[in-house]
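Excluded from the complex is one protein chain; the other protein chains are retained at their positions.
For clarity, chains are labelled A and B in written order, and residue numbers in each chain start from 1.
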Amino acid sequence: MGRLEGKVAFITASGGAIAGATARLFGAEGAAVCCVDIVEENVNQTATDINEAGGKAIAITCDVTDDDAVKATVDKTVTEFGKLDVCFNAAAYSEKRHRLAEMPLDMWKSVIDVNLTGMFIVARHVIPQMQAAGGGSIINVSSIYGVVGAKERPAYCAAKGGVRMLSKSIAVDYAVDNIRANSIMPGPIETPRLLARNPSIEAVIERHGPRLHQKRLGKPEEIAQTALFLASDDANFTSGADMIVDGAYTAF
Amino acid sequence: MGMLDGKAALVTAAGGGIAGAIARKFAAEGAAVCCVDVNEETVARTVADIEEAGGKAIARICNVADEAAVKTTVDQTAEEFGKLEVVVNAAAASEPLHTVANMPLETWQEVMDVNLTGMFLVSKHAIPHMQAAGGGQFINISSTFGHIAWPQRPAYMATKGAVRQLTRSIALDFAPDNIRANSILPGAIETNRLLARTPTIEQVRAKMVPLHPIGRLGQPEDIANAAAFLASDQSSFMTGSDVFVDGGFTAV
Partner (left out) sequence: MGRLEGKVAFVTAAGGAIAGATARLFASEGAAVACVDIIEENVKKTASDIEAAGGKAIAIVCDVTDEEAVKAAIDETVSAFGRLNVVFNAAAYTDPLLPLHELDVDLWRKTFDVNITGMFIVTKYAIPHMKEAGSGSFINISSIYGARAAKKRPAYCSSKGAVRMLSKSVAVDYAEDNIRANSILPGPIETPRLLVANKNMDDVINRHRPHLPAARLGQPEEIAKTAVFLASDESSFMSGNDCFVDGAYNAI
């Protein structure tokens, strides 16, 4: 019996490494998963992986900054699976490295739009469904850069700090509806996206120096396991929390 | 001799309760202050107060979310005073109470624009002047609600959490330019804005004083004193910090 048996999960950015791993794990633990991403090919792949492994998944292509599209996607999930009680909000975008004074306004706005407003938009449409289902769990992916600073990423840092408080706001306002909301703050995770910004894994480890105490990057599956805990009833008294999954990066 | 003798400062929302007190304090400590607000009447009053007390101030009407207007205002301040070293980012929207699910997207966007993008724009255009001056200080007004949650303020809290991280990003990226950036997180401060949501100050006090171990609401001057410290060379090793001025609100 899976730890998410009978639950229906809505997962944004699930064509990506972290949310993709999360979608597959949720599927393997018995949840029906709506895989959402802006890139059709990737999200179809995740849903196919889940279905081939014997799980239940659908793929929907959707831009989380498009309010109407998100509402339609949430509605479709509920039509397909009958309800919605878990939401993993991971859609994010990072600016090219810029110090603040050199960053164009539209670059700033696009990061805030995807990383912060996108989470708001998803939350506003999944919450009524969770209320109808008698409760739910919202898991918002922030970052250690929602807690400590990162060089040359002002918009990303600001957005991720915003995510952290958005989760707490939802936790407080919807506790009466049995809806929980928590943030996960991943440290550096080994994903294709990270490698697109860096020459090699070794270079990333080198750059983070003494803060990567385990001398390795995290794996997408390690974030997925944390999300599984938060999505499951094991975390019923955990709400408004910051789950830092960073190999002690921010402890140092 | 004042703490801020010879400094040139720009204070946004200087027509308001908290930033108005900061502008008056800065001027009293010897700084030349550009008082910025969208409301002509209130900002004129702050400038008149400063001039009556023998201080130096100018008023500028500017919407901080309007990049062209911000650039003009910042450049004119530096021209008027010969330099610009201190910026207090205090402009914030006062949105009606909403939970995530019932907040209109337009309201969310407006709060993002003023509280967050406005701070980005003022900072962006002030930094070159600080670099030219050989250094500078940002004092960004976050809130205790950038740290802990409160009912029905999702957009406000998201932006205030974001402000703390934007501040750290500036602190990190511009430390080599001798620019410091710190956040102030005020508790409930007795201003007219508090009365926007509660009819009388007595009602506000009845609700909020018990949550502040110090046994009273904060006064705008409490924040002004902290801001003056952060603007002065007394705080020269402080950067990227969260300064709580909250009468113990978040300690319990």
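To be clear about the criterion, a contact is a pair of C-beta atoms (placed from the backbone, for glycine too) under 8 Å apart; a residue touches a chain by one contact, two chains touch by 3 or more.
This one's a predicted model, so the numbers in the text were calculated from it and none came from an experiment.
K.L.:
Check the whole complex and report which displayed chains the hidden chain contacts.
P.N.:
Touched by the chain not displayed, across the whole complex: A, B.
K.L.:
With the missing chain put back, one of A:A72, A:L105, A:V148 or A:A175 would touch it. Which one?
P.N.:
Final answer for the missing-chain contact: A:A175.
K.L.:
Pick from A:E41, A:E102, A:E206 or A:D234: which residue touches the chain that isn't shown?
P.N.:
A:D234
K.L.:
Please identify, in ascending order, the residues of subunit B that touch the omitted chain?
P.N.:
So the residues of subunit B touching the missing chain come out as 148-150, 213, 248, 250-252.
K.L.:
What subunit A residues would touch the chain not displayed?
P.N.:
168, 171-173, 175-176, 178, 187, 213-215, 218-219, 222-223, 225-226, 228-229, 234-252
What we mean here is this: only the chains that are shown with their structure count from here on.
K.L.:
Measuring from the mean C-alpha position of subunit A to the mean C-alpha position of subunit B, what distance in angstrom results?
P.N.:
Whole-Å distance between the two chain centres: 31.
K.L.:
Could you please specify the touching residues of subunit B with respect to subunit A in the complex?
P.N.:
Within the complex, subunit B contacts subunit A at residues 67, 99-101, 103, 105, 108-109, 112, 116-117, 120-121, 123-125, 127-128, 131, 145-146, 148-155, 157-166, 168-174, 240.
K.L.:
What residues on subunit A touch subunit B, complex-wise?
P.N.:
Interface residues on subunit A, with respect to subunit B: 67, 99-101, 103, 105, 108-109, 112, 116-117, 120-121, 123-124, 127-128, 131, 145-155, 157-166, 168-174, 240.
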